[in-house]
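With one protein chain withheld, the remaining protein chains of the complex are depicted in position.
For clarity, chains are labelled A, B, C and D in written order, and residue numbers in each chain start from 1.
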Amino acid sequence: MKIDRRCFLSFIVGGAAGTALSPLPWKITDDLSIWSQNWPWTPVPPAGETSFVTSTCTLCPGGCGISVRKVDERAVKVEGLKGHPVNDGGLCILGLAAAQLLYAPTRVRGPLKKVDGAWREISWADAIKEIAAKLADLRAKGQPQSVAWISESDRGTTAELCKRFLTVYGSPNYFRTPSIQDAYETALYLTQGQRAMAGFDVAQADFVLSFSSGLIEGWGSPAYMFRARNAMRQNGGRISQVEPRLSKTAAKADQWVPIKPGTEGALALGLVHVIIAEGLYRKNFIDSRSTGFDALKQIAGASYAPEAVSRLTGIEAKTIVDLAKAFAGAKKPLAVCGRGSGRIPGGLQEVLAVHCLNALTGSINQPGGVIAVPEPEYIDWPEPEMDAVASRGVQQPRLDGAGRDGFPLARYLLNRLPEAQTAGASAPVQALFVSGANPVYSLADTQAVAKAFSKVPLIVSLSSYMDETAAMAHYILPSHAHLERYEDVPAALGFPKPILGLSKPAVKPAFKTKYVGDMVIALAKAMGGPVAEAFGWESYEACLKQTLGNAWDTLVKNGYVVDAKFKPGEFETPSQKFEFNNPALAKLPAYAAQRAPGDEKSFPLTLIPYDTMRLASGPIGSPPFLVKALEETVLQQNTALVDVNPATAKDLGLSEGSAAVLSTPKGSARVKVHLFDGIMPGLVALPRGLGHTAYDKYLAGKGVNTNALISPVEDPGSGFEAGWGIRANLTRA
Amino acid sequence: MDSALIPKGVKRCSIGQFALWIAVVGAVLLWGVWAMLLCYFRGLNQTNMNNAYGFALWIWADLAVIALGGGAFFTGLLRYIFGKDELKHIINYAVLIGFICYSSALLILAIDVGQPLRAWFIFWHANVHSMLTEVAFCLTCYFGVLTIEYVPLVLENRQIDRLPFFHNLTHNMHGIMALFAATGAFLSFFHQGSLGGVSGVLYGRPFGFRTGLLVWPWTFFLYTWSAAACGPCFTLFITRITEMATCKKLVKDSVVELLAKIAGWMLLTYIVAKIIDTVYWAAVTAPAMGLTLMDFYSNNPGSAYGLWILIAEVGVCGVLPAVMLVAPGIRSNPSMRFIAVTLAVIGACLNRWVMVLQVQAVPVLPFEGWFGYMPSWQEIATTILPVAYGIILISLSYRYLPVFPQEQELNPIEGGK
Amino acid sequence: MDQQNGNTKKYGMVIDLDKCTGCGACMVACMAENNVPFREDDTDKLLSVSWMRVYRLGNGKPFPQVEECYLPRPCQQCEGHAGHSPCVSVCPATATDYDMRTGIVSQIPTRCFGCRYCMAACPYHVRQFNWWDPIWPDGMERMLNPNVSVRMRGVVEKCGFCFHRYQLATDKAYLDGRRELEEGEYQTACAQACPAGAILFGDLNNPTHAVHKIAQPDSTHGGRPRNPKAFRLLERLGTNPKVYYLSSKEWVRKAGDNQVQRTEQTPKA
Amino acid sequence: MFPFSFEWVWDMGHMVFMGGLWYALGILGMGLTFCIIKAVYDTVQGKGGDHGHGHH
Partner (left out) sequence: MEKPQVNVTSAASGHGEKEEGAGGAVILFFILGLVGSLLVGWVLFPQLLYSKKRQPVDFNHDKHMELVSDGCESCHFFRPDGTYSGVPQLAQCIQCHEEPNGEDPEEVKFVEEYVKKEREVPWLVYSRQPACVFFSHAAHVKMAKMDCVTCHGPIGESTSLKVYQANRITGYSRDIWGENMLGVKRKSWDRMKMDDCAECHAGAHVNPGSVQTQKDGCFVCHK
């Protein structure tokens, strides 16, 4: 027998035949396909029991009811709470993406201390001990007023705890981040004598005149405004949007009136002029419920005749007259202001002018009008005992000048803090707490803010995320994420009724975090003495439960308590009437259209920031889903697009998609050009909410932060931040 | 060194020269293989395809090589079924080119799918209503036919032929080759047509969609027809290129002219049908879907898809070569003939290009614009890969197999071994 | 065919473009519900997976006559003629199917082997390919919904009207001994989330459902809406979609089909 | 592909398509089998190789 090549061949053939007749090749083929259907690196979410936790969203002051869907102990999705008076099942894009915030890679996982420029983990006990020691030191030096606290809100138990801490410690320097609320609260107080929040009964109005307010771009309580706007239009109501750019609100309005930016107040006065001149105002309101009408008549007199206003605003005189007639002719007209999502208070005179328009048509505290919603009063804690240091400290002037000689009307002027910190030889703020706010990102002229903050020897960030301010801090004492904690939600911004919501933990805290309320209590206790005595609560939860009292059970069950039968109170001015010209008002400087900073020669264009629902521009950074949902006309790769009118672009030699450099007196940035017919010539528009330097790779480094390019503008009468834009130039890159 | 493998009575270059040549082409081949591996292991993100361009360069390459590989089935049909006996002198090469084209098509398809490990689902879980299923089945079967047709040629290698079993196998296979050729023609008719159907049935894509006959859109028949017309042109084109590369006359003019004449008439009739189809589509089909002819050709950036492409395909690369090949005076001129077959080949490629890429580039939703696409280097490399592979296979076959029966007669060597 | 038996439903949507504010909540609700992956750079919409996409439409006029409208586009769930939607019949591996009992076009990613023929077939671009492996940053995979399978790289995916919600709703009904679902029991994530209430979802075959009452589909004319304010995208192609749009503006209704000049160029580098 | 697979339906489409396919496959398979068997037979009969043809 000879073994040759043919034997080998034969062996192979036999082997092949045998293999083919065995399950081996077929099973492997099949199993490989099954493997490819379940690649080990493709996650498979574990199944489990589904449950829902009723809560209130605290990502913005909108106060929406949410239902957190859980699978076992995982929060899978946040949905709107059906039947909730604010949002009735709907929810905004940010609220819907909330699970991404909960599980974000940018969450701070435990207390951190900055040592030699690098973050080191530290225990809660040590962190609080160290900070308490530093605070005690300042107090011992008699400088308790050098401690400041910045937060997004000044209402509710958390804010009250922080304020209480500062008070018993001895500092008057609590800051609320600026917003249109500031201006509205002041306007309501000046004209109606009411310390109240402005609610807007958009749903029942039949004509809404919006002065650049993004009714569907985050203004007020976003989800409520969406619903109210639709309800109102469903009933035959109309919306006129006055705005320099065709925002989504303008696009969805019945009428878009393009206006030169910054002149909205002039238009309001122009409308007042026409309404008075033509006798279109509600005589019964003016006669029986108001005083000082003549003063208003005088203010809106000759200088605000339609032709003059036309020159100022760029709107045709006839349009102004028609608009006035349409507004006054409506049964339940409502005028609103606050640009975009209302992050900037704007000039007080502007708000007053718009508010007077409402008064002329009697749309004050009436269905379909502006409603003075009383500030919540459920927090009734005993006055704290204060020692001499504290008493002296709180008597010191506020660092921003609010409530003092310069700006007697304002309560908080955070916009003035950076300059105060850097102006003098010594820095007045020696310690700064930041909770629920990201001022290094969100205040105008971020470079100046960062410079001012760099002069604070101790910054403690209470952020859940590694945001821009946290990155600058010396300590980060991370708070629970919004789905991990109890918190009362004292109001829904812009909602026309008092409503109290409760945010409940949907899941256990994932990391070594501590809620702000608990941190304050712990810090106070660590301070000892009168400071500790003012905080008798065992924990924040106990404090909250005790504070809410009878409402607790309802809140836990339903998530909210609403005063359905609410009727707005009477005017509380000395005259018990709507005052068009009380002494405080009369003292204010006359209205003047605010000019954009910068010189027109080197900066022939004007940059205006705009808001979009698809970007979170406040203290929360946009989660990945929001960035993903951005239009390609807003962001391409890491470059933001600016809206430019095709005619302007042609003059500048730019076309769709051109790479360009956008420069302002404050800085410059690379952008791309998007030709947009919906913007007035001569303007450049850039969205707010991009250009983060902190957070994760899904957000950081994308686009430009508008706040880095604009500079603050101070309203002369009130001290409010009134900037709406800046001179700019756009050149081909 | 390898002289024992080289067919008798022909002259080949030295083994060193040959190895160098293979190395050069092999380098290109390896480049393609590298790109292929990238696509396999990193996924199709290596390409520049996107959600608007789900089908791109690869599918075009597939359609094009299959159309050009049509020379095999059509020549086979002519030779074995219609008895054009003279074509036996070129059938080997037609089969080889077909084999290369079809194996290339299968290779590219295997890279093109997102889940290669599951690609066999197309057979196992077949949806018989899909044109792609028909393509896959017929393509695979016809590739089998081509293999069956190519195998005897391989077995005719001097050394293999000495083995009695293989010799007998070759003999027997030759004996029933007509049966295989007929089956091949049957399969080709359907898969060439189905490839036409691929875009023809897309009623959501008015540029490609055609009304039709029974379950087939007109493009079904146009594709079969154009493959039968342009496939032989490609065979002639490659034959001529090979002749130029080898500096030898390999096929007699009479054979070439016969095939060219048949291809010419096929092309002429095809182009008439194509024009009728285009006119009907432009005048009836598209307007019914809300689009005019110029919607498909205007407003696109850079005029990548301007009317020129239609003129080029139908006029310059359709009517012109058809007329040239039909006219005996022009056809008999080797240069003119070569120009004509080249144009016809370009025409087929252009046709496949627009029917794959323009179909998707044309915006259908009125609020969308044209979609642009530029292939990535990985796509280009993997598309060139089969070209390199084809060159290598042709080189090997030419060197070791009796591909051209007339070579010996046309190129007598003195004192042949 | 439609009313052969009581179980034959035709789930569909009515999207009121007058109400839609283009806020994008539907997109994110869909992504969160359906485990849609995201990437570090997702700005190229042609490479990104988003079952719901909100288009921005313009009337093509210059400042200040310019108008805009926002159009959310889920899968249109085309019925075509007798269930032969453009994408279904082209799939070689039967990975997608038209279900006559619900009117939903299914897509089974584990069956799909990524030939992308269906993408070429769909004129609405609702079908998207997973060009990359889906990757969630460490910890974020905790938000994945177990009712929807995560799709692997190399397959096509699309909106299926949150069909898992139908499965769960029927489960609940079965436990209660019912076979039929109430109108609100099965809702898509986008309809549920829309803060403007612009998206309605229900059974187009059921005359008591809001979607039927509003769209008034004309079954004798391939489901064409009788409501003069309603239209469907690319009605003339005969795709017979089940998503109806409402608009009081004529230019918007015209923009839904190839009858007017193109208005927005998709920016593409 | 096979009548026992889930996707199979006994309808015109499947019978024509798969019928055609299996028919073609059958012809190819049988043709090839015939060639191979006959080649084996011929070889055993001593045909072929250097003896089969005239050359050499």
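In this section, contacts are C-beta pairs under 8 Å (C-beta built on N, C-alpha and C of every residue); 3 or more make two chains touch, one makes a residue touch a chain.
No experiment lies behind these values; they were computed from the predicted model shown.
Asker: Which residue from C:Glu68, C:Asp97, C:Glu235 or C:Asp257 sits in contact with the chain not drawn here?
Answerer: C:Asp97
Asker: Given that one chain is not shown, which residue among A:Arg5, A:Lys508 or A:Lys601 touches it?
Answerer: A:Arg5
Asker: For the full complex, which residue in A:Ser22, A:Gln234, A:Gln395 or A:Ser602 touches the chain that was left out?
Answerer: In the complete complex, the chain left out is touched by residue A:Ser22.
Asker: Of C:Arg56, C:His164, C:Lys213 or C:Lys254, which one is in contact with the hidden chain?
Answerer: Once the missing chain is taken into account, the touching residue is C:His164.
Asker: By the contact definition given up top, give the residues of chain C that touch the hidden chain.
Answerer: 82-84, 88-89, 94-102, 104, 106-111, 147-150, 160, 163-164, 166-168, 170-177, 179
Asker: Given the full complex, what residues of chain D touch the hidden partner chain?
Answerer: Touch set of chain D with respect to the missing chain: 5-7, 9, 11, 46, 48-51.
Asker: Given the full complex, what residues of chain A touch the hidden partner chain?
Answerer: 1-8, 10-19, 21-24, 27-28, 31-32, 34-35, 37-38, 40, 44-45, 47, 49-50
Just so it is clear, only the chains that are shown with their structure count from here on.
Asker: What is the distance, in whole Å, between the centres of chain C and chain D, each centre taken as the mean of its C-alpha atoms?
Answerer: Spacing between the chain centres: roughly 48 Å.
Asker: For chain A and chain B, what's the span in angstrom between their mean Cα positions?
Answerer: Taking the mean C-alpha position of each chain, the two centres sit 62 Å apart.
Asker: Just curious, how far off is chain D from chain A if you go by their C-alpha centres, in Å?
Answerer: 75
Asker: Taking each residue of chain A in turn, which ones touch at least two of the other chains?
Answerer: Answer for chain A, listing residues that touch two or more other chains: 36-37.
Asker: Would you give the residues of chain D that are in contact with at least 2 other chains, written as numbers and ranges?
Answerer: Where chain D meets two or more other chains at a single residue, that happens at 7.
Asker: Within the complex, which stretch of chain D touches chain B?
Answerer: For chain D paired with chain B, touching residues are 1, 5-7, 13-14, 17-18, 20-21, 24-25, 27-28, 31-32, 34-36, 38-40, 42-43, 46-53, 55.
Asker: For chain B, which residues count as touching chain D in their complex?
Answerer: 8, 123-129, 134, 137-138, 141, 144-145, 148, 162-169, 171-173, 175-176, 179-180, 183, 186-187, 190
Asker: How about chain C: which of its residues touch chain B in the complex?
Answerer: Touching chain B: residues 44-48, 55, 57-58, 71, 78, 80, 86-87, 89-95, 111-117, 119-125, 127-133, 152-156, 233-234, 236-239, 255-260, 262-266, 268 of chain C.
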